[in-house]
Each structure stands twice: as structure tokens, then as C-alpha cells.
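Please read the structure below before turning to the comments.
Note that this complex is displayed minus one protein chain, with the remaining chains in position.
Just so it is clear, A, B, C, D, E, F and G label the chains in written order, and each chain counts residues from 1 on its own.
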Amino acid sequence: MKLTVYLAGEIHTNWREELQKKAEKKQLPLTFVAPQTNHDRSDDIGEDILGKQPGKLYKDAAASDINNFRTQVMLQKADVVIALFGEQYRQWNTAMDASSAITWNKPTIIIRPESLIHPLKELSNKANVTVETVDQALDVLSYIYE
Amino acid sequence: MKLTVYLAGEIHTNWREELQKKAEKKQLPLTFVAPQTNHDRSDDIGEDILGKQPGKLYKDAAASDINNFRTQVMLQKADVVIALFGEQYRQWNTAMDASSAITWNKPTIIIRPESLIHPLKELSNKANVTVETVDQALDVLSYIYE
Amino acid sequence: MKLTVYLAGEIHTNWREELQKKAEKKQLPLTFVAPQTNHDRSDDIGEDILGKQPGKLYKDAAASDINNFRTQVMLQKADVVIALFGEQYRQWNTAMDASSAITWNKPTIIIRPESLIHPLKELSNKANVTVETVDQALDVLSYIYE
Amino acid sequence: MKLTVYLAGEIHTNWREELQKKAEKKQLPLTFVAPQTNHDRSDDIGEDILGKQPGKLYKDAAASDINNFRTQVMLQKADVVIALFGEQYRQWNTAMDASSAITWNKPTIIIRPESLIHPLKELSNKANVTVETVDQALDVLSYIYE
Amino acid sequence: MKLTVYLAGEIHTNWREELQKKAEKKQLPLTFVAPQTNHDRSDDIGEDILGKQPGKLYKDAAASDINNFRTQVMLQKADVVIALFGEQYRQWNTAMDASSAITWNKPTIIIRPESLIHPLKELSNKANVTVETVDQALDVLSYIYE
Amino acid sequence: MKLTVYLAGEIHTNWREELQKKAEKKQLPLTFVAPQTNHDRSDDIGEDILGKQPGKLYKDAAASDINNFRTQVMLQKADVVIALFGEQYRQWNTAMDASSAITWNKPTIIIRPESLIHPLKELSNKANVTVETVDQALDVLSYIYE
Amino acid sequence: MKLTVYLAGEIHTNWREELQKKAEKKQLPLTFVAPQTNHDRSDDIGEDILGKQPGKLYKDAAASDINNFRTQVMLQKADVVIALFGEQYRQWNTAMDASSAITWNKPTIIIRPESLIHPLKELSNKANVTVETVDQALDVLSYIYE
Partner (left out) sequence: MKLTVYLAGEIHTNWREELQKKAEKKQLPLTFVAPQTNHDRSDDIGEDILGKQPGKLYKDAAASDINNFRTQVMLQKADVVIALFGEQYRQWNTAMDASSAITWNKPTIIIRPESLIHPLKELSNKANVTVETVDQALDVLSYIYE
């Protein structure tokens, strides 16, 4: 049973590569897809394709059109969603992706540090599983194949 | 055409009362519903009903069970959702409510200050309308009845 | 059996008033809802609420946010949709509303002049009924109550 | 991640071939499907299969039965929809296809010239991304694979 | 708990009136809706509204447009569907209505004589309950209110 | 905001009456609906309406046809579902009703004694809230109206 | 674009083999699936698996359990449904399969002789295309690949 896993969230650390490598070592038949993790490219994609916009609001609107398009394509292909929240940013798009996924009945794992238990409590409650480390998320994925 | 409006988000200011009063003045046939806005009650509701839990994680889990139950009942009754993001908190449950509502095809308005344009860009992009003030949100609601 | 009827399309003639009056004469228990029929207000609503935009594209984008919000609220309340196409305009939003309605399983009537048979053939084919006059559409509505 | 892309709209120019060739050059794993682009065949298909009909209305009805059947098969297989509007025709079936696709949650790109900004504003607003050229649409598709 | 009951099927006997009267006697809070039971009107409705058609096929097509429109409006309002099959006719539209209703999760009762057990076995199997008489169907409806 | 509450489960104690009385005292705008709580009537309803069946399997099949019909009507009307599991019986129909309700996105509360924590753990996990007493369930309902 | 085609209806002629052979000759990438076409096996399958039943009603109920199971598996795999009605039988299960397929948005073709235009008019109206011969149905399938 091959599965496609969408890795939402935090783009400033290399947790995706870490997860992917460990999954390969375990020979799990998983394909990982992810949002644009190059922050500048993600912010500029609207202007990169559509040209200069008349201000920050419009630049952001153009970029989010295309980022949401990309995410929607991937989320619909995904069998499982993992969303990682880091301590630094607001990451409302991560909360949005996780919530869309859950509403579409995609089995969802949240990874978040202990410090975020309280602000993420409602979202954790809706997700299937909440863990604190990438290794724990991998353990949950492995468990599917036991 | 009577409508039920769910007011998600920010619970530390009185924007809900403000909106409600102005809507009444305009005699719009709207019923407003909202999450628990007493912050302590919302945090304690799990232990208030289920009794002492063995630590913060479990207290939060119990509370979010009941808060999400309440929200789900109301969101499903709502014809329109308005989500207000303030500058201070992470408000991931607000992002979650807005995203569920959008995924369920509920027409959705976001209210956020100019300073949050960038972090909210993907969610704004999915909502129907994004405005900066409660008065503008009311203008959008009024427009339905013109 | 009370029904809510959404009247999409053509806003430069008074076909909505005509239909409504005739329905009242026949004492059909129908409530009619409609898009903003004041063309200028509909075009300006984005700037009216959100303020001056930096060009026509952005003005149009802001207006369509709010017009689509309004339509979505009404379409979801509607039990029946009637879409009237006139000879003059492109009316792609009318085609869009009718197509959304049909995809959501809303029983749909199209009114179009004989001259539009060919360009509307695929949409007519998906709608339940296509007629040429407002009176015929009213006859179809009346038939529900025979 | 292989994707199937349905190319709705304009059938009198060779934009589909252009897009397809450029996508192949970039080695994107895309399969393109499209409506019948031979205009005469598309208009005559009803009579070609079902025999002579008693007038233009009936000829068109028979053709649209079969064209809509074909489109529905393809749209349901598609992961992404691109709809191109040209300046000349009314293209209500294109608006219909795009609107059905959006209502079914298919990620959708609209291509339209600057001159059509105003009449297409509501549909653009519902689509994920609106661009002006085939190259820009290809850039959006490529962005999925970065 | 008020319920709307759609009475599909057989239009040449007065089973609907019988059921309605008995339900009134029992003071069940039920509203009954039904297809056009005047056979000629039902067959002629297409030409009555749209004018003379060029042959029987086209007359039937026009009538079924409007009859299906009417049924779709009513089925979507219905909480319960009862479909009665008589011995004489083919009643494929009754089978179609019952099957649509079941696919839309409408609780459905079939009434059919013993002689039709075999040809209706698959449809009976999908419906919630199959009975032989109008009185038995009424008993099932009454049971809701015990 | 009036709500309809379906009370699934245990039929040998008077927990429904208890809950209903307490809700009335608190003047909560709730309407309660429930399965047939007369055990014999529930077991015999198939034969009561359809006549003697050729053995226990067939008697049970006939009864469950009609009990499931009744439940489906009520579940679809319900805004909230409460399922109470007692210690004695297997109550697989209660588990079935709760699971259907959850899959249909009905906000769901489970009431079960401490002794059933383990066997009900997966179902509790899917429900919104699990409590141990009828009073706690009432507290959760009341919380909606705070 | 490979497609799976479910062939509902008439089991006493060899139209399925005919269609399949002609499709192979045209090298269309189609996989055909079908109901049990051995009439006796289809009628007896309940008793064949579950053992002797206490009468015709129960034998039929057992058979239809298993036939409907089989059909549901296949219909859900199918991209296209073709339903052929012959002149002789009542074929309510064919009407049921076609109606389920249409309600699930499966593109559907009906094949029926001229003599059945009238009794099948409502179902024809809901299907995408109605033709009179197997060859015409094949033409419609071929048209997808032009």
C-alpha cells in the first residue's frame, strides 16, 4: 500500500529531509510532497509570474493565489498529512492546511513542541495524532505497515 | 432572508457586541453566535465538567473537546462566518475555524489589521472577503440586503 | 411548500420585478433573491467598502470578492435558480452562477432568446429546463404547485 | 507526482499544442486532455451519431448531450483545469466548465487577455489563479514541481 | 418533528389521498408532496409551456425536463420517500426517483404487490423498508412518532 | 438557536427522561428524539407490521428494517447526538448510530461508565466528548448556550 | 486515458460481447465490467452461498444482497456507465443502477429501442446521452478519444 504524504508547515529547518531519509532507511513505500520551502521564492512567486504588483498587499495576494493552487493540487493527492509547527512564526497557513485536510477527512498528524500545547489545543484535538518530534511522526507512519 | 453569523476569533475585545449593536441599528435580520468569550471559562471547561486532569496537556485536551463540540454545533448552523484576527495572539483555533468553514463552503469574511497582511495572506486568499475593520465587515453584511 | 428562488443574470431590464409581480398574482409561496442589480453599485462595491484600489484590475477584484460573497450566501439558501441571458452582454458571471447551482444540484431554469440557442447549448443541456420568456419560467414554477 | 490537466476553452487557436510542447520540453509529468477542438465535428456530433434532427435547436441539443458527456468524463479524471478565454466568442461552455471544476474543488487557472478583466472578474475571483498568457500558466504548472 | 413525505409512483389509483386521509386521522405532523398525477398534463407539460414539438421524442423530452425539475425540487425538500409500484406499468421513473432518493440518503419505503417481489428485489434491497399495502406504509410512518 | 438532540443507546433505564427534565428546568431550547425504547415493540415491529416471519433471523431482519428507517429519519434531523452505553448489553446498534453520526459530521457526546473506558476507546476518540454521567452531558449541552 | 465502463441492463442477449469486440477492434483503452449475466446464477446466488431460504421472498432477498454488493463494487470503480433496456422485461434494477450512477455523477449512456422512448423519458432526460443501438454507444465512447 503506497501512500503520498503532504508535509505542511515550518519551512526554515530541514525536518522534511530528515523525515524523508529516515523513511527511506525503513523502506516505507511513501512519497513525500511539500509546499515551496524556499521562503523568498514563495513570497515572490506572484510577481515572478504576473509581474510587479502595486504594493505589498497585492504582491502577497498574487503569491498566495499560486501557493494555494500548489497546495490544493498536493493536498488532494495526499493520503496522509503531517503539519509541523515551530516556535517562531504564526504559521496560519499551516493551521489552514491542516484544518482543510482534516475537514476533507485526510488522516493528519501534528508535530509541535511542548511549548505550543496550549495555543494548538483545538487543532490538536481535531487532528488524529499529535506528537512532539519528527521521529515520533515517523513511528506513526511506520505503524501503518506493521 | 434571515441569516445566522458565526463570529470566530479574538475574544479579548468587545468587537462582537459592537458588530451586533450596529447590525441591530441597521435592522439586519441577523442572529449572531460565537465561541465562549470568557477566556478562563473556555480554558477550564474540561476540568469544570470532567474533573481535575493529570497535568496541563490533559486539561487542555479536555477543554478543547468541549470547545470544538460547541464550535461544530454553531458552525453547522451558520450561514456566514466572520473571523477576526488581532495582533497579539497566535489564534490558531481561529485559523482552524475559518478554514473549516471555507472548506464546508460557508461564505467567510476575515477582519485583520494591516500589520497581519503577510502572515494571513493564504487564508485571506481562500476567504471570500478580507477587511480591516468591524464596520467594513458590517458593510459587507448589509450589502446582502440592498 | 415555500421555496426560495435565486434570479441570476441580466440586470439591465426589469424582468425580476415582472416575474415577482406575476408570481404574487398567482399567490405562489415564493421568495425571490437576486444579485445587486444596480450596475454601478455592483462595480464600485469593492472600493466603496475597502477604499480606492490601485487600478481597474484591483478595483474589479475587490468588487468581485464581495459580489461573489453575496451570491454564495443567496445560492446556498435557494431551492431553485433561474438564470436569464440577454442578447447584449457576455454575462460570464451568470454562466458561472448557473453552473455552480447545477453542480450543487439546485434545480435550474435558463431563460434565453432564440438567438442564443447555439452559444448556450452546453449550459442549457445541463440545466433542468430552458425557456425563452419570463412567462414560461413562471409556468414552470407554477407547475410545482399544481 | 503525475497530473492530468484539462484544457477548457478557446478552440480556434493552437494554444493547447503550444502549452503541451513547452511542458514536454520542461519534462513535466503532465497528461493533457481537451474538448473536441474540431469546431464542425463538435457541432455535428449529435447528428453524426444520432442522425438528422428536426431543426437547429434539436441538432444543438443532441451535440451538447455528447460534448457534455465527453467533458464530464475528462473533468472527473483531471487534477488541474486550465480555461482560456479569447476575445471573440461568448464561450459560455468554457465558463460552465471552469465553474463546475471550481465547484468540484479542482485547482483551476484562467488565461484571459487584459481586455477581458472586467467581464471575467467574478469567475477569476473564484479560480485559483488568473494569468494573461499560456507561458504564465505553464509557469504556474512548473511551480508545482519546484 | 414535522416531516415532508414525497409520494413517488403509480398515478392511476387514489392511494395518495387514502394515505393522506389516514395520516390526518392519526394526526401525524406530515406534509405530503407528489408528482403531477394528472397523466395527460404530465405528458403534455412540455408542449403546454414550450409549444408544439417536432415529434413524439421531442414532446417527451420537453415534458421530462419539466417533470424532472418538479421532482428534484420536491425530493430535495423531502425527509422521507414512499414509492408505490402497481402491477401494470413499467414505472421506470418511479424506480429512478426511489434510487435517487436512496443514493441521497433519504429514508425510503417501497410499496409493491406480492407479484412484484422478484423484479423489484434489488431495489427493495436498497430501500429501508418494503411493504405490500398503503396501511403498512402508514404504520411505518406512525412508528416514527411512537 | 434551537437544537434537536438524538439520544442513542441504552433503553432499559430512564436516562432520557432524566436528561429531558433537567434540560427543561434549565430552559434549554432543545428537542429530544430517540429510538423506540419499548424493547418488545422494537423487537416485534417487523412482525407487527409485515406479519409472521419464518424464524428468528427473518423476524429480526424485518424489525431492523423498520428500526433503521426510524433512526435514519431522526439522525438526519438531529443537530447533536448523545449515545449512552450501559454495562450490560453489547449495544452494537448504539455504536453503529454513533459512528454514522460522527461520519456525517454530527457533533457527538458519548456517556459511558468508567468500566467501559477500554472497549470504547476508539469510539470515544472519534466522538467530540466522552463523559461518565447524564449530568455531565447536560453540562456540555448547557455550555453551548452560555 | 484508460477508462472502466460498467455495462448495466439486459442480460439475455450478447450485446456486451459485441460492444467489447468492437471496442477492441478500435483499440480503445477501455475495461468493461458487468453484472452477473448468467440469469440462474444471479437468481440463485443467495441460496448458493447462504443455503436454502424459507420461500421465494427470502431467496430473492438473499440474492439481491449479493448482487447489489457486486454492483456497488463495480459502479464505484467505473468511470462511465452504459445501461441497455430491452423490450421484454421490467428491468427495474437497470433503472436503479443507472439512477444511482447518475446521482453519483457518473457519465451515463442509455441504449433503448424506439418503442421505449415514452416509458424511459425521465431517465433518458437525466442520463447524459440516449441512443438506440450498441454501435451508437460505441461511437460516443470513441468520441472521447478523438
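The working rule: a residue touches a chain if its C-beta (ideal position, glycine included) is under 8 Å from a C-beta of that chain, and two chains touch if they have at least 3 such contacts.
Note that this is a predicted model, so its numbers are computed, not measured.
Chemist: Going by the stated contact criterion, tell me the shown chains that border the hidden chain.
Modeler: A, B, F, G
Chemist: Which listed residue (F:Q20, F:Q53, F:N67 or F:N128) would be found touching the missing chain in the intact complex?
Modeler: Touches the omitted chain: F:N67.
Chemist: Since one chain has been left out of the picture, which residues of chain B touch it in the full complex?
Modeler: Its contact residues with the unshown chain are 54-55, 58, 61.
Chemist: If you put the missing chain back, which residues of chain G would it touch?
Modeler: Looking at chain G, the ones touching the missing chain are residues 4, 31, 33, 36, 38, 41, 45, 48-50, 65-66, 68-70, 72-74, 76-77.
Chemist: Can you name the residues of chain A that touch the chain not displayed here?
Modeler: Within chain A, the residues that touch the unshown chain are 1, 3, 79-80, 105, 107, 109, 128-131, 136, 139-140, 143-144, 146.
In the analysis below, only the chains that are shown with their structure count from here on.
Chemist: Which chains lie in contact with each of chain B and chain E?
Modeler: The common neighbours are C, F.
Chemist: Suppose you list every residue number at the chain C-chain D interface; are over half of them used by both chains (same) or under half (different)?
Modeler: Over half of the interface numbering overlaps between copies: same.
Chemist: If you average the Cα atoms of chain C and of chain E to get two centres, how far apart are those centres in Å?
Modeler: About 31 Å, centre to centre.
Chemist: Just curious, how far off is chain E from chain D if you go by their C-alpha centres, in Å?
Modeler: So the centre of chain D lies 39 Å away from the centre of chain E.
Chemist: Which parts of chain G, given as residue numbers and ranges, touch two or more other chains?
Modeler: Within chain G, the residues that touch at least two other chains are 61.
Chemist: Under the stated touch criterion, can you name all the chain pairs that qualify?
Modeler: A-B, A-C, A-D, B-C, B-F, C-D, C-E, D-E, D-G, E-F, E-G, F-G
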